[in-house]
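Yeah, one chain of the complex is gone here, protein chain that is, but the others are all in their spots.
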Amino acid sequence: MGKIKRLIYTGSLIAVILLLAAVFWFEEYYLPLSFLIIGLAIVPFFIRFERKKLRAEEILLVAMLGAIAAVSRVPFAPLPSVQPTSFVIIMAALAFGAETGFLVGSIAAVVSNIFLGQGPWTPWQMFCWGMIGFTAGLLKDTFWMKRMWGRNIFGFLWGFLFGWIMNLWFLIGFYDQLSWPVFASAYIASFYFDLAHALSNVFFLTLFSGVWMRILIRVKSKYGLLNPEDSPIKSPQSP
Amino acid sequence: MGRADMVYGFSGLHPRLCLLYFIVLLAACMMFQHPVYLLASLLCIIVLLFSLDGGRALKKVIKGYLLIALIISISNPLFSSRGATILFYMMDRPVTLEAIAYGAIFALSLLNILLAFVAFNLVVTPDKLLYLLTPYAPRTAFVITVTLRFVPLLTRRLQQIMTIQKVMGYLQPGGSKKHLMREGMETMHTLVGWSLEEALQTAGSMRARGYGIGRRSSGTAYRMDRRDRLVLWIMTVTGLNIVIGALFGVNHYEVYPRLQGWQWSVQLAIHLLSYAVFLAIPLAMNGKEWLHWRFIKSNM
Partner (left out) sequence: MALYQIEHVSFRYPEASVAMLADINLTVEEGEFVLLCGPSGSGKTTLLRQLKREIRPEGQRGGEIRYRGSLLDDLEKRCSIEEIGMVFQDPDNQIVMNTVWQELTFAMENLGYPTEQIQRRIGELVQFFDMEDWLQLEVHELSGGQKQLLNLASVMSLRPKVLLLDEPTAQLDPIAAKEFIQLLARINEELSMTIIISEHRVEELFPLASRIVMLKAGEVAYAGEPQETMREIWNGRDEFFMPYLPAVSRLFLGAGGMDAWSRPEQSIPLTVKAGRHWISEYTKALAESLARTPAEASALTDGVSGPPSKTSFAPLNHGQTLNEQVIQQTAQRVVQQAERKDGLQSEWQAEQQTERQAERPGASLLECRDLFFTYEKHAPLVLKGCSLHIRQGEFFTLFGGNGSGKSTLLYQIAGVRKPQRGNIFMEGKSLLRSSTAERSRWIGYVAQNPLLYFTRDTVRAQFKDRIERLELSLEQGGRRGQAFTVSRQERLYELVELFELKESLDQHPLDLSGGQQQKAALILVLLAEPRLLLLDEPTKGLDPTSKMKLAAQLEAIRERGTTILMVSHDIEFAAHYATRCGLLFDGKLVAADETRDFLRDNYFYTTIIHRTAGEFFPAAMTMKDIEMLWEK
């Protein structure tokens, strides 16, 4: 790991801790502070992206994957509770690594919000989807991410975590006492959505992670991005 | 998204000023809990929305936003029992006037923020946002632009693929959820393979036209004109006044332990006036435009 990379990782970790701390310290200015800190958590990744030497292919890869993640709802229009975006981001991260994973996730969030209208949730979504990609990429070489059950647990947990973090932004800002009942009732209210998200992650990861891996690995070699430490998933031979 | 209906008036300002205005406005909506301030902001934002596109964007979202605001204002007193004025007991918990007021204030604040974002989307269009981002993060702005270009392209491709699936008899109406999810993913497979393959050609076309050989320049230039400088001056004066006042707690409003009464002071009057002037900037600009066109029409 390069020096800058490590710096950025620690930097974003500190930012997240600060975010949690802020919740307890600055009662009055929760909201603006939380936005500031979320921003700080996202910015290092983009600084690194700006500085890195990248070929046109790699930039287009990020853009294309981000666009794919953003439009992936379209084929599932008849199924309102199905959320394939996280799955696409996880697969992108497993194939192309943590940084690409973060970028794909957060750019997908920005771009879909450009079409649906930006709001105070934009940075939170950028953070959540970015983090799904980032963590998936970090863990891609661990032994449980190479197993189907491991990936499923990962997807399931993030399904809930995503909803919980997204609940945070208005809970922090708009309730005067952050008591457990407040959290609990918000999480109960969003339980159905979070469960649907978690289950669709599991469903997609179980059935399609092999196919996606084959598609993306093929792309990787075509783009000339193939390096030896590769493919967390032993892609099964096509029938 | 895309082009706002009105490119004159406030939307015609230099994008940097528009962005600055919204940053201050949003910060004010988040931090000021004084009911008068909140109401003034709400009023201004609604009028601004009407002056921007005749209230179309507002109509689209208002129901949902009001519902969220309602939920917050009702649920706060249920969870919080702070405050001295107990109105009644519900399920053995005291419901206080202060908690209700707090809920209402924050619901109003949330409503302001959400609506301010609606106006933001109308004024600071994506291309302006990207223009502003470019000097600081050229590559990020570029990637977002390219992604924006791909989204309609991919949506159209998805529709074409789904058409074929339908003709081939794979997508049948009334299929099970699992079947639909499976076929949805098949659609994605076709799209992903195809689009990533073709993006390689896009890369070729980028390199052929010199992408990556040096620092990029910009073909779009917004220039600060006299009007921009005047507005900037007004914004700075009023904005600074607002910040200073806020730092000294002029407009501080206490809900707990007991609702604060109306305390009038000279400082508060000056401060409120500054805030009102600040809020009125876009309204005045759009209003002037509106009058101008009405005048022309009546003279024709």
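Observations on the structure shown:
Order of writing sets the labels: A and B. Residues in every chain begin at 1.
Simple rule for what comes next: a residue touches a chain if its C-beta (ideal position, glycine included) is under 8 Å from a C-beta of that chain, and two chains touch if they have at least 3 such contacts.
What you see is a predicted model; the values in this text were computed from it and never measured.
The hidden chain makes contact, of the residues B:M91, B:I213 or B:V266, with B:I213.
Listed residues B:P135, B:G169 or B:G249: the one in touch with the omitted chain is B:G169. Which of B:L148, B:M235 or B:L272 touches the hidden chain is settled by the complete complex: it is B:L148. Residues 2-3, 127, 145-146, 148-149, 152-153, 156-157, 160-161, 163-164, 166-173, 186, 189-190, 193-194, 197-199, 201-202, 204-221 are the ones on subunit B that touch the missing chain.
Rule of thumb we're sticking to: only the chains that are shown with their structure count from here on.
Taking each chain's centre as the average of its CA atoms, subunit A and subunit B sit 23 Å apart.
Subunit A makes touch with subunit B in their complex at residues 28-29, 31-32, 46, 49-50, 54-57, 59-68, 70-72, 74-76, 78-79, 82, 84, 88, 103, 107-108, 110-111, 114-115, 117-120, 170, 173-177, 179, 181-182, 185, 200, 203-204, 207-208, 211-212, 215-216, 218-219, 222-223. Residue ranges on subunit B touching subunit A, taken from their complex, read 1, 27, 30-31, 61, 68, 72, 75-76, 79-80, 82, 99, 102, 106-107, 109-110, 113-114, 117-118, 120-121, 126, 137-140, 142-144, 146-148, 150-151, 153-155, 158-159, 162, 177, 180-185, 187-189, 191-193, 195-197, 199-200, 202-203, 206-207, 211-212, 255-256.
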